[in-house]
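This report concerns only the one structure given below.
One chain of protein is taken out of this complex; the other chains stay put.
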Amino acid sequence: MRKRFLIPAVYAIFLLLPIYWLLNMSFKTTNEILGGLTLWPHSFTLDNYRIIFTDPTWYDGYIASIEYVVINTVLSVAVALPAAYAFSRYRFLGDKHLFFWLLTNRMAPPAVFALPFYQLYSAVGLFDTPWAVALAHTLFNVPLAVWILEGFMSGVPKELDETAYVDGYSFPRFFFRIFMPTIAAGIGVACFFCFMFSWVELLLAKTLTAVAAKPIAALMTKTASTSGYQLGLLAAAGSLTLIPGAVVIYFVRNYIAKGFALGRV
Amino acid sequence: MSKTVNHKAWFFVLPVVLLVAFSAIIPLMTVVNYSVQESFGENQFFWAGVEWFEKVLHDDRFHASLLRQILFTALILAIEVPLGLVIALAMPRRGPWVSVCLVLMALPLLIPWNVVGAMWNIMALPDIGLLGRGLNVLGWEYNYTRQPFAAWFTIILMDVWHWTSLVVLLCYAGLVSIPDAYYQAAKIDGARAWAVFRYIQLPKLKYVLTIAILLRFMDSFMIYTEVVVVTGGGPGNSTTFLSIDLVKTALGQFDLGPAAAMSLIYFLIILLLSWLFYTLMMRNEAR
Partner (left out) sequence: MAQIVLRDLRHTYMAAPRSDADWALKKLTLEWADGGAYALLGPSGCGKTTLLNLISGLLTPTEGHILFDGRDVTSASPEERNIAQVFQFPVIYDTMTVYDNLAFPLRNRRVGQREVDERVREVAGMLELDSMLKHRAAGLTADGKQKISLGRGLVRSDVNVIMFDEPLTVIDPHLKWVLRSKLKELHQRIRRTMIYVTHDQTEALTFADQVVVMKDGEIVQIGTPVELFERPSHTFVGHFIGSPGMNVLPCEARGGRAVFEGQTIDTANGVSYRGEGKGLELGVRPEFVSFAAEGVPVQVTKVLDAGRYRIVETATNAGRTIKMLVPEDERIPEGSARLHFAPERTQIYENGWMVT
């Protein structure tokens, strides 16, 4: 029994190693990093973090990222809720085809959309705003949210809806007061996955922003190429991007298994 | 659940349709537009028919990227799916360690892709990186910026690090949903661990495994950011996969026609293979 846990333990170490390395570098000066290999900071410094917290170009990047991720998550889930309800409860003209079409969008390579999106959002004047990225990401997140929510909703028997109507609930009241709390776990899982895909995606985030709404991820790549290798700073910036992810996982840790169990990732 | 027929349900679906159509159809139309036209300078377009498609399909560069992509995806699937399954089987299903394991597994999935790339980029540097230096110390003259093999090694290792967790979490969820009674019955029947795996676990994991394979296929076929940040597609062209090639053509060279044609072919390949998996999945679920 004990031996069995060796495998996940070894794998866990494998997973933590690069993260540890990143954190390690974030507390070193760039000189020390470039100087050679050291397993822990010999000249421990908080400078890298200080720069990020005080320099607007840096922390604006984080704010910009959080902005579009939140907009995207809220938008995707809000729009997906009624749609998922429809797919779960009703049959209507073209429903299967619609569902499939939605799924195919998840299969679209972002690279294919890079240039068209650039032109589209420039044309409607949303270029370089969080809205552009948020909307662009909905292409991939909305189908995902619909799929996940539909899965959870199908687990709730129709009798609940019918009972509510018999009890005199209007549809909006039923939906918000009764139905949504019932599928709260599903909404949580959908939000988690929307957050996940939006926070990590870079290509579109970079293409659709220039200066004002530049997300932190894109800022990092810009810094890397233009001002030479400020590795310590980069490492600190990178380390800070781990935090939102860790926070989100912590909150949904009890639902992760359930969400994946539906197999609707 | 028995669903009632109600065409008014379209109102529920309308916001989603509008949103996704805005994001999908308009750009796609643009792409289709470009793919059948040739441009000379600004705003001068001439009908080109299938010329771009033919050009792309006969282009050696495209073939090369496609082959590299196929090899990469094949390797990824061959490593990540069995590995993910093995780890999921070994993970604890009860007790205090479950949450810890789950959070740990999910962590790599929530790191922005360029940070992932940056992490591995620096870690693999032969003189100052933990991995790079370590490998050199062990005897391999490893330098991923110069050697194609080393570059592939690094990228594959990075992808395994990054995405195996997805397979692990999917398989784990599938395993956890197998009722205890099956394991109990197997115990009573005197079945060994291998028989339990073969006759109980594996059949019940078919659904999640299909999804895992489908997702990893799709996502690895679309890979862009991590690779670009680590190798930039190099050394030379050795790690230039389809997305990278496409972006170079589209945004780099602004060769709109070929880029558009390539985009459509690219999309089509994924759609076709995904559709295959989708029907397999649906057949599984119906059963």
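For reference, chains read A and B in written order, and residue numbers begin at 1 within each chain.
Everything below uses one rule, namely that contacts are C-beta pairs under 8 Å (C-beta built on N, C-alpha and C of every residue); 3 or more make two chains touch, one makes a residue touch a chain.
Being a predicted model, the structure only gives us computed values, none of them experimental.
Considering the intact complex, the chain excluded from display touches B.
Of B:Val50, B:Leu67, B:Ala195 or B:Leu276, it is B:Ala195 that touches the chain left out of the display. The omitted chain makes contact with chain B at the following residues, 179, 181-182, 184-185, 187-192, 195, 199-200, 203, 287.
One rule holds for everything that comes next: only the chains that are shown with their structure count from here on.
Centroid to centroid, with C-alpha atoms defining each point, chain A and chain B lie 16 Å apart. The touching residues of chain B, counted against chain A in their complex, run 1-13, 15-17, 19-20, 22-24, 26-28, 30-31, 86-87, 90-92, 97, 99, 101-115, 118-120, 122-123, 127-130, 133, 161, 165-166, 169-170, 172-174, 176-177, 207-208, 211, 215, 218, 221-222, 224-225, 229, 242-244, 246-247, 250-251, 256, 259, 263-264, 266-267, 270-271, 274, 278.
Residue ranges on chain A touching chain B, taken from their complex, read 4-8, 11-12, 14-19, 21-22, 25, 33-37, 75, 79-80, 82-83, 85-93, 95, 98, 100, 102-120, 135-136, 138-139, 142-143, 146, 154, 157-158, 196, 199-203, 207, 216-218, 220-221, 224, 231, 234-235, 238, 241-242, 244-246, 248-250, 253-254, 256-261, 263-265.
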